[in-house]
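Note that one protein chain is taken out, while the other chains of the complex remain in position.
Take a look at subunit A:
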Amino acid sequence: MFQFLQNLGKTTRSSFAKLGRASFFLSHTLTGISDVVPRPNLLIKQVYSVGVLSFLIITISGLFVGMVLGLQGFNILSDFGAEESLGVMVAASLVRELGPVVSALLFAGRAGSALTAEIGLMKATEQLSGMEMMAVDPIKRIISPRFLAGFLSMPLLAALFSAIGIMGGHVVGVGMLGVDDGAFWAQMQASIDFQEDIMNGILKSVVFGFVVSWIALFEGYDAIPTSEGVSRATTRTVVNSAFSVLALDFILTALMFGDI
């Protein structure tokens, strides 16, 4: 019993210490962003590796998610004779939920894990410490551009995911299952609200981009500088990002759409 309490205390203390380090890290990173602005080259390079290199996985996943939505949606809607609403259903689920959430999960797996491993290895090979000794602040030089790149890329990737998903739904619904083309688009246009649906979806992906980039970079920076430490940190990035994205999605949805 005593042992249990002791362990509980230790775990709580170390989690709070970690939270403190993470907050300090975040504030340091955010102040470093002002140094990134006059050097767009640093940012462009990172947007390429974080954002552009995630294009393929986002496009392909978006396409398939949209096609599955089209198929499942058609089956259910046709029971009520409402196949014409397929466009609304596909677009609303993608723009409100699946676009931001699934692309954030994919982003954590593709770009987040890569960021953690990169920063963790830079730490293990003393590159960060070497930079400090060259009087270059590694957080400002290395972390801030990556953070900004992740933060900017995420909403764009989510938008791409939703757009490709809608096309996937169109291919299945209109192309294969014979839903009326005009009805598909017209109902979508009539029902999807710019403020309510699209802006809220973008807001979600902005929040997810912020959180996933923060987690990924912090885990790398805080990793124990050994091969095992880096591998654990990479796992933690994916797991913690997934948890945070899903939990935050519930909270955001409740605030945006729920009347709780």
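Heads up, the rule we're going with is that a residue touches a chain if its C-beta (ideal position, glycine included) is under 8 Å from a C-beta of that chain, and two chains touch if they have at least 3 such contacts; residues count from 1.
The definition used in the following text is that contacts and distances are computed from a predicted model.
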The chain dropped from view, which UniProt name applies: "Succinate dehydrogenase flavoprotein subunit", "ABC transporter ATP-binding protein", "Phenylacetate-CoA oxygenase subunit PaaC" or "Cytochrome c oxidase subunit 3"? "ABC transporter ATP-binding protein"
Among A:S15, A:S129 or A:Q189, contact with the omitted chain is made only by A:S129
Out of A:E84, A:E97 or A:D137, which touches the unshown chain? A:D137
Which residue numbers on subunit A touch the omitted chain? 122, 125-127, 129-137, 141
